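So, subunit A:
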Amino acid sequence: MDPIKASLLKKSRAAKSETRGKLLSLFCISLIVFIVLAIFYFVASKGLATFFHDKVNLGRFLTQSSWNPSLKDSHGRPEVGALPMILGSFGVTFLAALLATPFAIGAGIFMTEISPKRGEKILQPVMELLVGIPSVVYGFIGLSVIVPAVRTVFGGSGFGILAGTCVLFVMILPTVTSMTVDALKSVPRYYREASLALGATRWQTTWKVVLRAATPGILTGVVFGMARAFGEALAVQMVIGNAALLPHNLITPASTLTSVLTMGIGNTVMGSLANNALWSLALLLLLMSLMFNLLVRLIGRKGAISR
Partner candidate 1 sequence: GCQSKQNGQSVTAVGSSALQPLIEALAEEYSAQHSGQFINVQGGGSGTGLSQIQEGAVQMGNSDLFAEEKAGIKADQLVDHKVAVVGITPVVNKQLGVKNLTLTQLAQIFSGEITNWKQVGGPNQAVVIINRAQGSGTRTTFEQWVMKKRKTKPAQEQDSTGMVRSIVANTPGAISYLAFSYVDKTVATLKLDGIAPTDANVVKNAWPIWSYEHVYTKGQPTGLTKKFLAYVLSDEVQNKQVGKMGYIPVSQMQVERSVTGTITKVK
Partner candidate 2 sequence: MRRLFEDELNDLHVRFSEMGMMVNEAIYKSVKAFINHDKQLAHEVIDDDYKINERETDLERKSFELIALQQPVSTDLRIIVTIMKASSDLERMGDHAVSIAKSTIRVKGNTRVPDIEKDIADMAEKVKTMVEEVLDAYVKEDRKRALTIAKEDVAINAYSDNIYDDCIQEMQRDSETVVGSMDYMLVASYLERIGDYVTNICEWIIYLRTGKVVELNSNAKEDDF
């Protein structure tokens, strides 16, 4: 009995490696957290400088519609109204999500309910490829195909929210679709069987049970898609026209937070108001990203199917 006692009490090799492993992984996560914090700090410090250092009024920043950081208006206040960009960003994001959702759900249902085999063989890789296509390429195609197409169909320059929406639609479709598929797949098989066994057709089953059970998952996918659309820069910038104007229709040039940010950052001097104002836009983006994430969490928590 005593050797057991003794051996039980000696610290094992395993216990030591445990400590080491835990420290190692803790180090990694700490580093990531540090990076995240650093980014937050940089963006926030620069973005907030607009308000604290340059004394721009936050309310005006969010509600004014003229963006001319280098100029001053009649009252000597810098013209930093981000409203057009905010509206533009939301516009393209919501429209793209609105367009992508039915397609994503349709494709998702096709892949999980109608023809899982073909879904797996064809649609799945298609989605993965769509995700893989770099955004420069999307921008390039948007510029050379969608903008002229919009121009021919609707007139105008072709640049605008519509073109941006089209590009973003394709870009977020795979994200939304793959999350929709995940959500549909995670609806337990027995829901379907139960419904069919109660005398429902496949469509009734899908519509009344499967989709309903998958709704939180699908919504999460849509929000994720929106987050991606909101943060997308290059492709949108290439097709939206980048006019800091309040958008009043879909086919005149507009701008998004990201497009103004990418465009302007190189032409401003660090520390200047113009530069800080751009960082404020970045901060706004960051906050939006945070909001989307919280939204996803909320949906996830509310809609969690136990088991």
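The definition used in the following text is that a residue touches a chain if its C-beta (ideal position, glycine included) is under 8 Å from a C-beta of that chain, and two chains touch if they have at least 3 such contacts; residues count from 1.
Picked so that all candidates are chains of the complex that A comes from, given by their letters.
Just so you know, these numbers come straight off a predicted model, no measurement behind them.
*Asks:* Contact as defined above, complex as supplied: which of the candidates 1 or 2 touches subunit A?
*Replies:* Of all the numbered candidates, the touching one is 1.
*Asks:* Spell out the residues on subunit A that touch candidate 1 in their complex, using ranges where they run on.
*Replies:* Per the touch definition, subunit A meets candidate 1 at residues 66-71, 143, 147-148, 151, 156-159, 237-238, 241-245, 253, 255, 262-264, 266-275.
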